[in-house]
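Below is one structure, written out as structure tokens, with a few remarks after it.
Every protein chain except one is present and positioned as in the full complex.
Per-chain numbering from 1; labels A, B and C assigned in written order.
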């Protein structure tokens, strides 16, 4: 999708639409899951929509993202086709991965989504390689690498930031700090207590943003992207946010309180806050707001319905499929 | 070996003896290698003796070390038996590893040397585990973990410092920054340009010491060890030093100048400097100095000779030897 | 008196016993504390034994296994968990270059008594990066032992046996087995375990062919044998239980009796454990007893797909074993 500025009327409409689409998409998945028509598990990013959209909005056409196990939002914000996403989860041959990948592996390499990844921090070295590729080819393109607070303790984090640092690669590392890596509170897992502070260890800038404020995410990412595009190297952005749902479908939420969840939901929801802002700043009217919501809901509905009608993934196609 | 204070007359004698022993030991190895009686390659620490001794002198009886591919000095400073070391390199059954390990794998776990390691940064997670063990068992013992500047870019570095940091483990991470990881200059390999600065990322203290000054290494390590022993957690020490010899036997030294090597050797040699200091401070007389040198030389000679007489490692013992 | 319990519960009971019996034992892994582990295996243990001994770790697989190595060589008895066995890809250095090698490389002067538990296998829709069966890698590495229990009783007994072993043990559980139930005699001391690492077990006697299986394929092989029986084919079913060491003698003896060999595992066929079983038979005098070429029923050589029907097609099913057995006998 083309760059958009969520602080302009036109951009606000598009950003709001993206954020509502992400939420409605994942709510629809929850329903499908409850109906038993999905397989496996899934990781929902409800509550974190501002990070996905704030980053994606700051990217130019042709820029790349790498994503995580909690990647529906990233894919949608980067322009994924909803029907193909649903089709993937519904095990259809028309899905992004022909039913072979599922929730954790939505990818559209040609369109610049280098893929969701089931390995925590698994996409960090890949993002670094893709950024290297841009530098070598002189494309002027940038890679935005999403990862979680938990991923920041993997060796891959360290090796990636170091390599990107010494070679000044055009990659923006975006840590979605949603307070937990599964059940592990970020403070318990992170020596030093701060992820963004780690940037300094690699001599690169680090910036902490309000991950529930799409405008804050957008502005800081835009600067980081511009800097990277100028060849000045990587940046680490820590976007502070929160996940409302359990880690995955098996989560009993024993490691946090209902109160904590409610607190975030009530006072810091990224959609509520952005909608209020959009009205406040006069970027959109409340009618236009409502139109966005409806448009998102309808798009999701249409996509599910269409996906259901698609042909199932075909076991006969598996022979030799491990190789190109 | 028991703790010793290189700033006292008795300690100075012992520390000097250790440092000369390391140097003579490795010079003897060079000779043996030239004579073709060794197998494989080896990594000499000539020029870095002050780090090994400064750290080892700060440890109490019962404290642990983990070591690297360039580990002869660490082992000797920690009290290894020279004859068993030579025997190992000479492929004798009486060697520390019964001829199975060689230069890169001198270990004496019972005596607290948890082992040299051929994998760069390979001993860092092990040191962390050993420190965890001390904490769990309440031994009050500390682990000193040697590693190189190159190792600081491995994922294991990151995961180890993070884990030791959150659990406040009694481990002192000692980076021997000898300016190169094989042919790679530390500045080229290290984003941010500083290894000690990385400590801050984990919320632990970092201190840079003159690795060619045994007193500076000793004092800072002593403080770090005391702190770790009090349960206040890990520290990162960066000891700045220099390797005179090639990385290993196959090194043509194309990545640095002869001039650079000479500069270090002439003006910053750890033995020259410590000897001058020892005289200056009146810790030892020049006669005592000379005695140390002779004692080291003789000990090395005796050890080689004895090792040569030992029985060869026996292939018949290999059956089932992979398992305890 | 044996109680009926799940594989997960029997495994948990073994860990509980070890934590109670030996203060050197500790558990470490991602989300094994209050979360109870991704599959609930450690559920409740942190409440019972505290956060010190049932340790949630950061997401740092290399450090988790390295932690175990360092702790094991200094007197502890670590049992660490990889949340999914696929993530051991991040910990191959401490497992293979360290744990497996130290005892030998350091001349026998150290032992590395540690257990790495890891759930493997597909069938849960978790796709390519969360469904692998990697036992072949570990069985190929001298210094490691590799255990793959198939029943609640075995998972209980073999964990105790792994604890008693002074070597690093890779203990591979199959996700689909966790909820399976069976009778379990709980041991009251680890030393009471009757299980021995390196002993296969003949679960069903038969005369027409030998089916060698392990882990999830063991119950499937038994079910196939039932089906075969009603077609008049009597299969002898062997649960290998451990693949390093591998109890090839039991397989050879069986082949001498039945004259036919079928090996089955969920991991892909090329250079899998099945190949080793076949080779172990065909390099012995059991070869002379073979009435037909051997058969392997293994996972299809593709990464594990997500979609239910694709996954089913990749993973060997009861009917695949049955069909292959029939073909083998009727060939």
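Definition applied: contacts are C-beta pairs under 8 Å (C-beta built on N, C-alpha and C of every residue); 3 or more make two chains touch, one makes a residue touch a chain.
Just so we're clear, the structure is a prediction, and the values are computed from it rather than from any experiment.
A.B. asks: What are the shown chains that the left-out chain touches?
C.D. replies: Looking at the entire complex, the absent chain's contacts are A, B, C.
A.B. asks: Hey, which of B:26, B:49, B:108 or B:154 is the one touching the hidden chain?
C.D. replies: Only one listed residue reaches the unshown chain, and that is B:154.
A.B. asks: Using the touch definition from the top, which of B:97, B:136 or B:310 touches the missing chain?
C.D. replies: Per the contact definition at the top, the residue touching the missing chain is B:97.
A.B. asks: From the list C:164, C:253 or C:282, pick the residue that touches the absent chain.
C.D. replies: C:282
A.B. asks: Among A:107, A:142, A:228 or A:284, choose the residue that contacts the chain missing from this document, as touch is defined above.
C.D. replies: A:107
A.B. asks: Specify the residue from the set C:209, C:222 or C:246 that touches the hidden chain.
C.D. replies: C:246
A.B. asks: Taking the full complex into account, what residues of subunit A touch the chain not shown?
C.D. replies: On the side of subunit A, residues 64, 66, 88, 95-101, 105, 107-110, 114-115, 117-119, 122, 124-134, 136-137, 155-156, 159-160, 162-163, 166, 321-324 touch the unshown chain.
A.B. asks: Touching the hidden chain in the full complex, which residues of subunit C are there? Just list them.
C.D. replies: Looking at subunit C, the ones touching the missing chain are residues 86, 89-90, 92-93, 96-97, 100-101, 104-105, 127-129, 136-137, 139-143, 243-244, 246, 267-268, 270-276, 278-279, 282-285, 287-288, 290, 292-296, 301-303, 305.
A.B. asks: Touching residues of subunit B against the unshown chain: what are they?
C.D. replies: Subunit B touches the missing chain through residues 38-41, 88, 91, 97, 99-105, 117-122, 150-151, 153-156, 181-184, 188-190, 250-252, 254-255, 312-313, 315, 318, 321-322.
By our rule, only the chains that are shown with their structure count from here on.
A.B. asks: Which chain has its C-alpha centre farthest away from the C-alpha centre of subunit A?
C.D. replies: Of all chains, B has its centre farthest from that of subunit A.
A.B. asks: Can you check how far apart subunit A and subunit C are, centre to centre, with Cα atoms defining each centre and the answer in Å?
C.D. replies: Here subunit A and subunit C have centroids separated by 36 Å.
A.B. asks: Quick one: subunit A and subunit B, Cα centre-to-centre, how many Å?
C.D. replies: 46
A.B. asks: So, what's the distance in Å between the C-alpha centres of subunit C and subunit B?
C.D. replies: Each chain reduced to its C-alpha mean, subunit B and subunit C end up 40 Å apart.
A.B. asks: Please output the residue numbers of subunit A that touch at least 2 other chains, ranges allowed.
C.D. replies: 153-156, 188-190
A.B. asks: For subunit C, jot down the residues that touch at least 2 other chains.
C.D. replies: Only 58, 60, 62 qualify.
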